[in-house]
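For this view, one protein chain was removed and the others were kept in their places.
Chain IDs A, B, C and D follow the sequence of writing; residue 1 opens each chain.
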Amino acid sequence: MNLTRTSKKYLRYIVPSLLLGPERTKEILTTSPNESIIRKDAEATQITVYDYNEKEINEHELTSIKESFSFKVNNHVTWINVDGIKKNDVEIICDYYDIHPLLTEDILSLHQRPKMDEVENVLFCLLNMLYFNEKKKIVEQEQVSVALGKDFVITFQEDPERDVFNPIREKLKQSHSKVRQRGADYLCYAMLDLIVDNYFHVLEKVGERIEEVEEEIIHERTKRSLAHINQLRKELIVLKRNIAPVRDLIAGIIRSESDLLQDRTTKYFKDVHDHIIQAYDLSENYRDIILSMQDLYINNINLRMNEVMKVMAIVTCLLAPATVIGGIFGMNFDIIPTAHNAWGFYTAVGLMLLIPVGMLFIFKQRGWF
Amino acid sequence: MNLTRTSKKYLRYIVPSLLLGPERTKEILTTSPNESIIRKDAEATQITVYDYNEKEINEHELTSIKESFSFKVNNHVTWINVDGIKKNDVEIICDYYDIHPLLTEDILSLHQRPKMDEVENVLFCLLNMLYFNEKKKIVEQEQVSVALGKDFVITFQEDPERDVFNPIREKLKQSHSKVRQRGADYLCYAMLDLIVDNYFHVLEKVGERIEEVEEEIIHERTKRSLAHINQLRKELIVLKRNIAPVRDLIAGIIRSESDLLQDRTTKYFKDVHDHIIQAYDLSENYRDIILSMQDLYINNINLRMNEVMKVMAIVTCLLAPATVIGGIFGMNFDIIPTAHNAWGFYTAVGLMLLIPVGMLFIFKQRGWF
Amino acid sequence: MNLTRTSKKYLRYIVPSLLLGPERTKEILTTSPNESIIRKDAEATQITVYDYNEKEINEHELTSIKESFSFKVNNHVTWINVDGIKKNDVEIICDYYDIHPLLTEDILSLHQRPKMDEVENVLFCLLNMLYFNEKKKIVEQEQVSVALGKDFVITFQEDPERDVFNPIREKLKQSHSKVRQRGADYLCYAMLDLIVDNYFHVLEKVGERIEEVEEEIIHERTKRSLAHINQLRKELIVLKRNIAPVRDLIAGIIRSESDLLQDRTTKYFKDVHDHIIQAYDLSENYRDIILSMQDLYINNINLRMNEVMKVMAIVTCLLAPATVIGGIFGMNFDIIPTAHNAWGFYTAVGLMLLIPVGMLFIFKQRGWF
Amino acid sequence: MNLTRTSKKYLRYIVPSLLLGPERTKEILTTSPNESIIRKDAEATQITVYDYNEKEINEHELTSIKESFSFKVNNHVTWINVDGIKKNDVEIICDYYDIHPLLTEDILSLHQRPKMDEVENVLFCLLNMLYFNEKKKIVEQEQVSVALGKDFVITFQEDPERDVFNPIREKLKQSHSKVRQRGADYLCYAMLDLIVDNYFHVLEKVGERIEEVEEEIIHERTKRSLAHINQLRKELIVLKRNIAPVRDLIAGIIRSESDLLQDRTTKYFKDVHDHIIQAYDLSENYRDIILSMQDLYINNINLRMNEVMKVMAIVTCLLAPATVIGGIFGMNFDIIPTAHNAWGFYTAVGLMLLIPVGMLFIFKQRGWF
Partner (left out) sequence: MNLTRTSKKYLRYIVPSLLLGPERTKEILTTSPNESIIRKDAEATQITVYDYNEKEINEHELTSIKESFSFKVNNHVTWINVDGIKKNDVEIICDYYDIHPLLTEDILSLHQRPKMDEVENVLFCLLNMLYFNEKKKIVEQEQVSVALGKDFVITFQEDPERDVFNPIREKLKQSHSKVRQRGADYLCYAMLDLIVDNYFHVLEKVGERIEEVEEEIIHERTKRSLAHINQLRKELIVLKRNIAPVRDLIAGIIRSESDLLQDRTTKYFKDVHDHIIQAYDLSENYRDIILSMQDLYINNINLRMNEVMKVMAIVTCLLAPATVIGGIFGMNFDIIPTAHNAWGFYTAVGLMLLIPVGMLFIFKQRGWF
């Protein structure tokens, strides 16, 4: 049998689009936290430095990674942002700023689990910025590494096209903003807060998608609902995989009692912790709602099936006696009772009508309608 | 095919009412603990101050938020209740009463997870008052913030229409009531106790709704039971989302060992803690019962389906031989055995009756009835 | 359609008895740990006092609660048992024996979660005695409060008809019994041990009910098995709700290191703790067995359904060709091949028999029997 | 309807044997850790004493329990093994060897949960030896109590027929064996190790049974697979009930820091702990595999059902038009078109064949084969 032709019809039930079947599963399942798989170098990197204190702020666009060396020792807070990961550049700057080789490896790795570490006076966070791709209806992630040292923050982002930290840039330019008035630890907090806040935007988008699918199911707008539910379950796996470890990450920062964190900043991290817990709770709720929706869908399909089957059963039952009666009087015997009577035909047809009426009465009593 | 017409019939299975489908999901899924989404200012706010000690009590209706400043330092316990959230007002009063800007943000936020915090000599609780909307059969929530300071309690409520704390007002007016004889911490306890007690009212209402739906299922009063079960599952998500974090909130207060709490008040908070744990247990029990009810419903539908299908199968089987016999003797061959016999017709009809009787006997032996 | 008539037939599947449907759910779901719902005073109360030491024992039947005051200070261990809760009486005795008002409230409350508290030199336990109502096949509960003080135990029971502590009375009368030779803490242990031991009796009864239902399912004695399983799941909710918190209660007593408990009594409480953990494990096992039984039932029903449907499918298939052949030769054409042959009829009938035999052969090969 | 006859046929699906239905459930559910249910005294007891040190070993067969008294104080390690529980004997020996009455009660009890206790210089373990009954395919248990005191171990077994500790006896007879060279604590370890090792034998047997049932399911050797799966789930409950508490038991011994245990023995108990954890993990894996097997079975049954129903649907559909055509030309109208044509019959029959072929073509395109 030609299977490709066969499946054409049924594909509509379970293939949401060419991009969202096993290809998405592949993306989700890919893993390589080990060194051996080397990240392809970004084609271009963009390095910007913000050097600021309460009074002034200087923005520098660097052309070479080595230009960043001059900012290590000064009285300003320095934020070096590297957009686009090139192995060489990362190793040079990490080496200069005393970031442990293991952390450098983490920055260079792909598909890392969000983690937090404090090694030799550097507080290191690695987590994923999440975006919701409106077109593909999937959750995309970009790995962000934040290294907080004495009076400096170095951040690494994968995608030079989009910059996660733009809102912080805006705030830095305003001299009265808190981020300007406080130290590097507050800058680090502001970054984590921004990323976690963004999780809620993504959750909201996924939430909207859940509503859409529920709408679809209730109004039966499409036969692909099963595929859509399946896809949503995958996206939730992505969400939870990114959100759950960030709870430990932030809790780890709060517990670390690092000298890099001022006491007055701790309560800000606690606030982020509250948010990330809420994000996790939400993703749990989403899961409950999706499972409940799947139950609703399947049960609804079954109820309809039942209805159709019941009608079929009843029609078949009601018409069966008529067929038999027709057969009886259609037999070619010489002697058929009432065959020569004028009212014979009408009696037979009458029986054909009366018996179903009687059956209907019985069925109603038994409650089959 | 016209889907909107198609769905008309089936909508009755899964659409409980226009208000309770995906719209309810949307409400549940909406989240915005971040600053960026700004709460719309209430149209009107109502600010009342109760200034009391064991001997006297004064009630003031304020027209401007700044009138509340005068109550900060006096020997009385002061309760300032703000009904309706206006960003400006909240910021002014919080600033004056030394409530940390992060807490002020929490008060102004929407859809916050219940939380407790102790920042600079203010014990802050944010939780949701729950109501059961009898008409829509849904659980509604109103965010309540309670800030306990030295000799004052400031509360913020969203809805100026309904006042959560009316029963406390009543008690305050009675000079012999405990709440009058004790300090601000007892007032704070009384508020939390009131809110938690109200959870039981809501649980009871949801419980009544569960009974209604179980009644529906057993007596098959409606075809929308599936929708009702689905909706109850959503309401339980709302309940658990509000109740679960309050456990931590109250446990946090007990553990805080804050100077604001007198030793003799602790056991009252422990009592509230016992209650909130019971509320949580109950919501777990409700979930078990709803899932068990869903099983009952689906299995019951299937049992009925089985019954109908079995009867159909049997009727079809019993009548099938008759149809064949009718067909055999209805064939237009010249020579049909017994066709010219007087008893031919009766033999054929007799067979039509005897064969089903034999089949019935076999079916009974096999236990298909 | 008249639904009440309709449901008559199906009620037998899911209504075990008028007492065990939603009414039971209602009982389970009812909750009111708050003050506002006031317990109706018992019509009669029975107050007995046992005043004993190693050498002598005196039993007093009190007519007024105030007569109990005289037992507070003496060198004997005093057990005051109040059967039937009257608000006034409870408040008077609790006040006199320095039981904290919050505990008094607990005693007066309904549907409390089992709890343990140590307030101002009184160790307080509230838990439920369970009974299995053989007639209704449900688990009934009676709230028992035990207050252990210096040299006294005060107990409160709801139902004056049945006395939980009769076996202890018997032992008290024997001068050589341990309960006589030890202090009030041992008396308290004996009470908890009695209650926990009784849980096993109830578990055993529920276990017997589970066996009955399993027996029903396997021998298909009734069509109400689904209802019985559903009911058992409800009873297990009641059991777990009562047993689970008692674990914490007893662990709380062991951890409390109260002066009221002698060191040598601790190991007795540890023994009770072992028992309650076993009771909890058992209720978990029961749940597993019930869920496994439900799977068995549903799958069994489906297997039977499959069997019936398969026979129907085969009979229909086997007879269908005969009907068609009958139809072919029943057509009123002038020229029908073989119609005038002597063997025409027999050929046709032969075909009617041969084709099904051939089909049967194919079906057997495909393994459909 | 005669139900006993009815069920004959279906019993084969769900009754594995007369011994393994509700009777097994009854055995599993029976519980009585309380005193009230008294164990029936064994008909015969066998008391053996091994008195040994590194150099010599003496074996004594006692006729009366009191003969064991003489071994209490000597420089040898003494192992008293009591096979068969008689209340009187147990109380006498426990009393003499200072075993606390609560522990004596535990030894005498039935269906105890495995537990460990240290009371007044006696380390007490109660656990169950498991056997797999090859004939009944069930897990059997025998309660074993081990009391470790200063230089003595007293063990109590239920069944005098089979002796759990035979392998230890063998080792004791070899003067170079570790058990001879070390103290009573090592003897106690050897006993627990033996029992835990035996759990793996039982697990292996249950594992073989799981394979058998999987084999059955895949090759459809029997219709009782559902019953077998159900039974395996019950046996797993028995296994987990016995294994899970032993983890705590052994962990309790390691944590106890009892003077009875030498430091160098601790690592042996840690080894047993590793084993018992592995046994628990395995029982979890077994559960997963059984549930996965049940899914496979049910889904497989449904796939077959689908196949049969699809063929039936198609045959019915294909033959239906032929029946109608036969009916049309079988009508007794005077004027039937083509009725008098020579090719009329062949046209009709041709239509009967062509229409199904056309339908087949459509069905294939829709992918229904």
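Throughout what follows, contacts are C-beta pairs under 8 Å (C-beta built on N, C-alpha and C of every residue); 3 or more make two chains touch, one makes a residue touch a chain.
Remember, it's a predicted structure, so these values are computed and weren't measured experimentally.
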>> Can you say which of D:S258, D:S292, D:N341 or D:Q365 touches the chain missing from this structure?
In response: D:S292
>> Tell me which stretches of subunit D touch the chain missing from the display.
In response: 197, 200, 203-204, 207-208, 210-212, 214-215, 217-221, 267-268, 270-271, 274-275, 277-279, 281-282, 285-286, 288-289, 292, 295-296, 299-300, 302-304, 306, 309-310, 312-314, 316-317, 320-321, 323-324, 326-328, 330-337, 368
> Which subunit A residues touch the hidden chain?
Replying inline: 3-4, 6-7, 10-11, 13-15, 21-22, 25-26, 28-36, 100, 102, 112-113, 115, 117, 119, 220, 223, 226-227, 230, 233-234, 237, 241, 244-245, 294, 298, 301, 304-305, 308-309, 311-312, 315-316, 319, 322-323, 325-327, 329-332, 336, 338-342, 344-345, 348-349, 352
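Everything that follows uses one rule, which is that only the chains that are shown with their structure count from here on.
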> Based on the averaged CA atom positions, which chain is farthest from subunit B?
Replying inline: D
>> Quick check on subunit B: which residues sit in contact with 2+ other chains?
In response: 220, 304, 309, 312, 316, 323, 326-327, 330-332, 336, 367
